[in-house]
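One chain of protein is taken out of this complex; the other chains stay put.
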């Protein structure tokens, strides 16, 4: 597997619809044998706090009442479970962005165990020779 | 043309400003000889419903009144026409994400003919060896 096969995801948004979309992409890439590097920034990092990861994080501002109802009707597994599965399937790492950790006043103990560690953006780019996706 | 020349776009947002930006990127990539794979999720998929594609889908929450007025003043062609042109120029495929189809309770007949079919995320990654862009 070449470095170009790596899928690098920068998660910025912390709403359940985007995090679900992100988790599905991570699981799909992992299932196809791609290495996945995730960096959590801003509101996505906030959503990975251990004490809040399962709470309702809402949907993007554009979601209609009908759309939100469809999300609730479907239910299905939580995005954190999908990330968990993606990790079980393949090589998926999830890191908190140091800059956002500092901004939100967080330490590693505040985060869900899904998060493997924290790193700066320059360090993240060491592993990012393929595609870079911002969600 | 190598696989790395493929531009893979995951469309999540369904507002007219983002769909217009996406259509312009697809047409630009297509004009430069790049193959373009589009996957429609969530609110972007909803915007491709045959009975709504031409209706007003609003703008991102951050758009100011001044910005929205500029969008209306410019007018110009609809993003669905730009996607149509992108398909005429080059190799552009548009697929609905199976997961979102199920969530929104849609079948292929509900979608605009611009949509070539539906597929799962793992299948989408079979064709995604180059860049992956989330819009």
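Side notes on the structure shown:
We just call them A and B in the order they show up, numbering each chain from 1.
Going forward, contacts are C-beta pairs under 8 Å (C-beta built on N, C-alpha and C of every residue); 3 or more make two chains touch, one makes a residue touch a chain.
From a predicted model like this one, the values you see are computed outputs, not experimental measurements.
Seen from chain B, the chain kept out of the figure touches residues 4-5, 7, 17-18, 21, 24-25, 27-29, 31-32, 34, 60-64, 67, 70-71, 74, 131-135. Where chain A meets the omitted chain, the residues involved are 4, 10, 12-15, 41-43, 46, 58, 60-61, 97, 99, 102-105, 120-122, 124-126, 128-134.
To be clear about the criterion, only the chains that are shown with their structure count from here on.
Averaged Cα coordinates give chain A a centre that lies 22 Å from the centre of chain B.
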